[in-house]
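Omission of a single protein chain aside, the complex is shown with its protein chains in their original locations.
Coming up: chain A.
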Amino acid sequence: MDFTVALAQIKPKLGCVADNCLMVRQAVERGIDEKADLVVFPELALTGYFLKDLVPDVALRLDAPEINALRELSRHISIAVGLVEVSADYRFFNTSLYLEGGEVRHVHRKVYLPTYGLFDEQRYLARGEHFRAFDSRFGRMGLLICEDMWHLSAPYILAMDGATTVICLSSSPGRGLTEDDSLGSTIAWQKLTSTTAMFFNCRVLYCNRVGYEDGVNFWGGSEVVAPSGAVTSRARILEEDFLVAGVDEGALRRERIFSPMMRDESLLITLSELRRIERERGR
């Protein structure tokens, strides 16, 4: 079905869950006012990014009142939002939730926790173990969190699991200034979202945050990418924004007819070759 998505390109406050929840609720209300069907937030929208030792202090159980409040709001608008989740056995995850119709429809725990360059996630967080597509009122979807998308296997698994929409929640730092019109990280991400959409004939809804933490900037530029790889709508760079855009069912249908790569993809060949590689690597 056709639907309207709002990408809430917010600027969370580092470690201030109450303030960020308020900011998120206000953006949800705005999405409802602007007749959006789905509102997407960045990675770790409820907490900020460079948390380090704050991780245990800002973590929420999935039955926390903050999440219940959003769950209630999801009766009016579907919500994808990022937070730190604490499990019953006290593991802490970089998690994204998909809330719809008053329930938590899907939980994705970030699998690929980067530790290179300025990143240090695996030091503080436990690794998620699944990529799973799920059904929403807009069709089958998958959630990815930032670095997940840099591993081609992640959207591949989602696509093979039937996802036609990939939602990526991101906190991508801006870096790599050259003579180009964009930062290096911006250019790389724009190639990535577009290529992912093209490879898997799926839509990509990419929401990246803005603001600065300890001098690191987050560049924003949230975007809606059509299954052809064409960017249909893009938010401002380096500034807060609230992008409301239509997502067209027809474009997906036509692309899937025009480029039936997902139809032709052989799961069996992939599986047998991956098993062989795993066997041979073990030697």
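Operating definition for what follows: a residue touches a chain if its C-beta (ideal position, glycine included) is under 8 Å from a C-beta of that chain, and two chains touch if they have at least 3 such contacts; residues count from 1.
Operating definition for what follows: contacts and distances are computed from a predicted model.
As stated in its UniProt record, the chain not included in the shown complex is "NH(3)-dependent NAD(+) synthetase", which appears among "DNA-binding transcriptional ArsR family regulator", "Methylamine utilization MauE", "NH(3)-dependent NAD(+) synthetase" or "Chemotaxis protein CheW". When the omitted chain is restored, the residue from A:Asp33, A:Asp181, A:Asp264 or A:Glu278 that touches it is A:Asp181. Screening A:Ala64, A:Met160, A:Leu238 or A:Ala251 for touch with the missing chain picks out A:Leu238. Touch with the chain that is not drawn comes from one residue among A:Thr4, A:Ser87 or A:Asn217, which is A:Asn217.
Taking the whole complex into account, chain A touches the unshown chain at residues 13-16, 50-54, 174, 177-183, 211-215, 217, 238.
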